[in-house]
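Shown here: the complex without one of its protein chains, the others still in place.
Chain naming follows the written order as A and B, and within any one chain the residues start at number 1.
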Amino acid sequence: MNPKELVCTVCPNSCNVTVERNGKGEAVKVTGNRCPRGEAFAKQEVTCPMRVITSTVLLRGEDGREALLPVRSSEAFALSKHARTMELLRHMTVRAPVKMGDIVVRNVLDTGVDIIASCDS
Amino acid sequence: MNEFLFDVVVIGGGPAGMAAAIEARKNGASVALVERNPRLGGILLQCIHSGFGLKCFKQELTGPEYAQRFINQLDETDIQVFLSTMVLQITKDKKVVCMNEKGISVLNAKAVVLAMGCRERTRGEIKIPGDRCAGVLTAGLAQHYINIDNYCPGHKFVILGSGDIGLIMARRLSLEGMTVQGVYELMPYPNGLTRNIKNCLEDFGIPLHLSTTVTRVIGKNGRVAAVEVTKVDEKLQPVEGTSEIVPCDTLLLSVGLVPENELSSGAGVALSPRTHGAVVNDSLQTSVPGIFACGNVLHVHDLADNVTAEAQHAGACAAVFAKGGSREDGAAIAVNCEDPIGYTVPSTICSREKASVLFRVRRPVENARMVVTSEGNVLLQGKLRKYIPSIMEELVLPSAILQKAGSEITLQIESV
């Protein structure tokens, strides 16, 4: 399989990384990265890209008023599952008070990753 | 009218203001922080995406998380926070006139830190011709509607400008189920961080059209119906015969940020025509003694972490000033720069210990090195590397170099 060129997005350094792949599409050699995190990122990226998702959910305040609560995934998870996660978040309501880091959805879509609150509300 | 007295009054409760206030307090000053919104955090509150905190906290945080950490730190201090309070005027003698629901107050300050941030450039400023219908808005306003107000400001978008806000909004809109027809960029290179091009456009299959701009807004029944996009030449002028009509109901503008310095001008603070922010020395002190500036009101940053670092420095220097001290231990060294460097902050250096100079290039330069000269002598030569306009650079000048410098130093980027 042809080597794949990609930009590492782990940090703002944005290294240009080349990934050599075997027949199954798995990474066999990574070059161009300036740190080990880059190698891990590149290997993951060619098989199953992972991203942190950030969005909002409806928040019902203690006074009954509606607002939005910013949320994020506790870690990166498969990009392919982001669309379904968004659908889930669209149709849920969280009640105040909420603290930063509170779990809003546990183990979203069986990814092992939680959706957590981004701030107090 | 109520009057108060503080060592340091910080204007603006975004990332810059919060960091400056905390740092000024740590340095022993009594501090007031004035914020016009009902909550602290500034624009971070609507920047719900991640990418913050890598320098400051060594982990990737969202905007609200980054803000919350500073809010929590502030809560542990006795800093007097004035929320929903708008500063109307800052006088030369550092009276801060502000208003809120309780009336007009005057905060008398020994030192003031300006941390009001910036605003977005608008359609009017870049003079896009065409119909003036609903559906043309800045990326930041769209971000507010989507992330704070829970309203969908359009269905089918065209984004003009590949700055980070534009890119991040492209992803945000796509995630929320809206269509992004494309991102158009006047310059021949993208203006946002590379990782945002990848994570915000490539992940969602959104095309980026370089050297292309919106030349007309076409409205129908009161709302945008399409925009005309046209390729531009090297002089950034539209090329006849290359126009294309792109149907959309919303045009999002991400065409640059401008520091908001109306209050600063009112206080007599000299502004730089290059940055549109105050002219400062290495203590981040402006032309008015005791008035300091930091964050996006000083110059537009690309990372909040850099804003924080700058603001901490401003806050500390303001506290020292308020206490009657000074960190300025030598005659001012003027900091000059040559093209392709667009500007430097600070523009003078008074310290002889160590000074950090932030700068940005006007266009991408490959294989270039930083050269610092003073009165014809080369003081410093950097390694060969790439410089791009979307990344603000920092050059730290150690004591040895400052001691050698004459009345000026010049920063150059030499292509090899």
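The working rule: a residue touches a chain if its C-beta (ideal position, glycine included) is under 8 Å from a C-beta of that chain, and two chains touch if they have at least 3 such contacts.
Following the convention adopted for this analysis, contacts and distances are computed from a predicted model.
Comparing "Sulfate transport system permease protein CysT", "NAD(P)/FAD-dependent oxidoreductase", "ATP-binding protein" or "ABC-type polar-amino-acid transporter" against the UniProt entry of the hidden chain yields the protein name "NAD(P)/FAD-dependent oxidoreductase". Listed by label, the shown chains that the missing chain touches in the whole complex are A, B.
Interface note: of A:Met1, A:Val28, A:Cys48 or A:Met92, the residue touching the hidden chain in the full complex is A:Met92. Although one chain is not drawn, the whole complex shows that of B:Leu5, B:Ile104 or B:Ala331 it is B:Ile104 that touches it.
Screening B:Glu125, B:Glu244 or B:Glu375 for touch with the missing chain picks out B:Glu125. The omitted chain makes contact with chain B at the following residues, 1, 36, 84, 86, 88, 97, 99-104, 119-120, 122-125, 127, 129-134, 137-138, 140-141, 144-146, 148-155, 176, 215-217, 219, 221-223, 262, 265.
Counting the whole complex, the residues of chain A in touch with the unshown chain are 56-58, 60, 66, 68, 89-93.
FYI, only the chains that are shown with their structure count from here on.
Note: centroid distance chain A to chain B, computed from Cα atoms, is 26 Å.
Those residues of chain B that touch chain A in the complex are listed here as 41, 45, 48-50, 54, 60, 62-65, 67-68, 71, 147-150, 175-177, 193-195, 197-199, 203, 303, 391. Within the complex, the chain A residues that touch chain B are 6-9, 11-12, 14, 49, 51-56, 58, 66-68, 70, 72, 79, 82-83, 86, 100, 118-120.
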